[in-house]
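All protein chains but one are shown in place.
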């Protein structure tokens, strides 16, 4: 047994070897790379038995020293500055793309063509065209493929989905979502790839808005049209010009007739990672706020005569009957943001192991593509001042 | 001294009789009639010395028995089913129009022409044309005239205004306001004048939206354009057809460059009188929620090195240095919704007594008119799908 | 008709004159004097028809100019610096004692002996002996008599009482109450009568603790024993020595077997008027916080299979079916602290008019006396370190 392994174990593991291992290749070692890697570590014992046992095989990143240290820190066998080496590594069966937006298309398609299952961070493309190209190319290969919309895997959000699906909440009339951050309030905050159209496609829209657009589709259904405004409050920052939006606001009508609002901004003082939505239905209402991610506010219109105590409930989503909680701690002992990735990647591994579809709970590449169509429509609506119909392309048969 | 005065009782009051009394005529005895009347009762001793001592002289309403009982209950000398009798009553100096929207124009103009000071409930008109006509006609008479946007007189909202005016908050980048109620959730809730275009002009828009539109103008400045959606979820109710909006959502750009969202609905379960706004600025943020009307959430970007405790503060707006609170109770002993009317009507009486302008803190008839222009623009935007520029008419010199 | 009546104005009132008026005499024009007077003003039209129409007849206070101005401001016919003049005024039928603690015994007893109905602020006496003497002497006269524990008249607290009485909440196991203020945090805050044993009897205990002790008895039942600590953090202040408690903490066992904690302090920074209690029962829990006085947090153990949304509800206590709310505004339009006095004093007037008992919802003088016994026991427990049994004296037959 290698003394360099933290968790290596030997003979006692014999019978769990019936659970096959699966080799993971990662692109990116920063924010998303860390979050996904941590999740791969935790999957093996949080879910029991796990669908597959992830093995951290190969990690790619831009800086040779940094990626090598990331490999040592997180336990990847190999590191490289050339993502093609990961994509072509025969020990890799899953390619996890946590790179910047302009690195989504080519590596993901190459990995799929090399027979790897793929998961790619959002937004799937900088434009709907790019995302469509990615989806189309991957679809031809037949691998399992997922867009990394991790909010679908928050227990409180999954509980909302359950209550919508089983009729508890009735029909949706209003969906109001926002994603506010503060990191661009200071005009001296320097420019970066996230603030350029070339690398990022859009600003708050593609970065933050994509999440709430995906939740809108997941929870309410397809939007029919959007009207919108965008703004760039600080156009020149140290190190570069900003040519993407700092913020957008949109109104949306859903095919179901429901109305909605979508907002994202990077200049909201006091908001760290304030992703919040509120849904009003014919039978009640729910409110979720990521900064209190283990809670859900739920109002159900009372039907009990004499119940004089109606009001929004603060539900601590941590009971064994709540989504994913059979794997966690006794109620009231809260989980963290990182654990949404544990659920998300387990979903992927489980789909691979049992050849199940990614959807409807996981976001497919088509979901990823459709989100970018809505992003593009919001930009067009903001530019033209005209309400934009949403329409999607499909794959030719 | 008239024995019909509430606040002039016998010899001990001799020297306060230097404070003149003023005769009040009221149209409407229901919700707004009650709220305004209660405020007139409280003004005389809450503010000390009061600007004027209100005398409740004459009240008009549709039902003879009901208005007579209202007069007895609230202490009006006289009651009538014909508002012209109030308007022409020589003992009346202030005409307070709390009638339905289709009763705003004619009685208010008649009262002004009879030389009465006027205050009229919002929306000033069912359309911008009607509101403009009201404003124009009253302006020619030279009486004091006010639109009853009582939210301007909530201490917490006035504190926001102070913090914007004195630079504490810097420049506004986002204004997000909503006004949600639930009373139309049940499709069996019957139709009423509020649900007809004929009597009300619009639905949630003019009733609820008008308040947040006025606050947008009061706190942020003039909107440049709007895009919007409206919806009527239940078109036929017991007793009639609904031809106004149950809900609207709009995005707004201000002349200053700030972005905003405006939402109102009558079908949000669990929301009783949920008027909430959130303002993000270059220096901080504030959040107000009418259901916790004595509180203000305030975030100010920290400037103290070593301050590791930054975050939204829950400010109990009840200190003697807070707006209006020198007239109230020791801090922490909260006031109620009704007290916004005490402040509002004192503002009117004080303007009358000292011949001061109604604005900028009180809403003028021009403010009332401009609000209806924005309402009309929202309806046009929703109809056409095209962003609408906001423009206003002025009075000819 | 007396021209000194607020609510009897001319012919239109003819038939409501069947509602008799009743003359009010007040001791004190400061905090409690203002709050009670405001309530008398509002009773006449808030409750309709009112039980009796209060007439503000006579007010007494220490400073001649101040009390005269208070009379003019609030509409009392007469003012005096000698409370005996109020007590003996033939136009006074109700004597309302809002004076300092050392002015409770003699004026209240004198008023009762003069045949006036009485209401006296809490604590009823500086000691249990004094309170017992007050109760005994008044009881002999047969007038209606009430202790001014106004928290019993908060709608949210009355709702708790209803839910305890009708079995919704089951049996109480824990009662945890606190009353925190901040006004003595600064050691430079000067001394006053409230900080002397001579005038006040005790400090935070009698002033703040009395309220939560009364609520404990009202909601849970009789305490069996107490153990306690007290502290005086600042013993010398500008203007005098402090010989009462700044704070106390106590643990209590109720006769029912329930446990409780009681806390009060005047040195809790950030707490303005933080009176909060939490009750845990066999079927649920409730939480009340005075600073959000229109809300009640309610948890009811779920009995519906498949209800995955259990949690504390934030109940906005403002529905027409909630206590007292048939007299107020549409739901969500909140009332203020002052309105607890409107309810309290209407309770007294209604008891007088219809010859009903003050209890169990109003606090009787026996309730006022019993509260002081518990206060005394807390002081003894703090002094001796020994748990004190609670026992009460009764009136001899």
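Observations on the structure shown:
Labels A, B and C are assigned to the chains in the order they are written; within every chain, residues are numbered from 1.
Heads up, the rule we're going with is that a contact is a pair of C-beta atoms (placed from the backbone, for glycine too) under 8 Å apart; a residue touches a chain by one contact, two chains touch by 3 or more.
Since the model is a prediction, treat every value here as computed from it, not as a measurement.
Annotation: of C:19, C:285, C:345 or C:390, C:285 touches the absent chain (contact as defined above).
Touch with the chain omitted from the figure is made, among A:316, A:345 or A:358, by A:316.
Within the complete assembly, B:296 is the residue of B:296, B:342 or B:358 that touches the hidden chain.
In the full complex, chain C contacts the hidden chain through residues 173-174, 176, 178, 180, 185, 225, 227-229, 231, 233, 247, 249-253, 257, 259-261, 263, 265, 267-271, 280-285, 299, 301, 310-312, 381, 385-387. Although one chain is hidden here, its contacts on chain A can still be listed: residues 1-17, 21, 31, 35, 37-38, 41-42, 44-46, 48, 53-56, 68, 71-79, 181, 271-274, 290-294, 316, 318, 329-339. Residue-level contact of chain B with the missing chain is found at 159, 162-163, 168, 296, 298, 300, 308-316, 319, 321-322.
Rule of thumb we're sticking to: only the chains that are shown with their structure count from here on.
Look at where the CA atoms of chain B average out and do the same for chain C: the two points lie 34 Å apart. Here the CA centre of chain A is 43 Å from the CA centre of chain B. In this assembly, the C-alpha centroid of chain A lies 55 Å from the C-alpha centroid of chain C. For chain A, residues that reach two or more other chains under the stated contact definition are 310-312.
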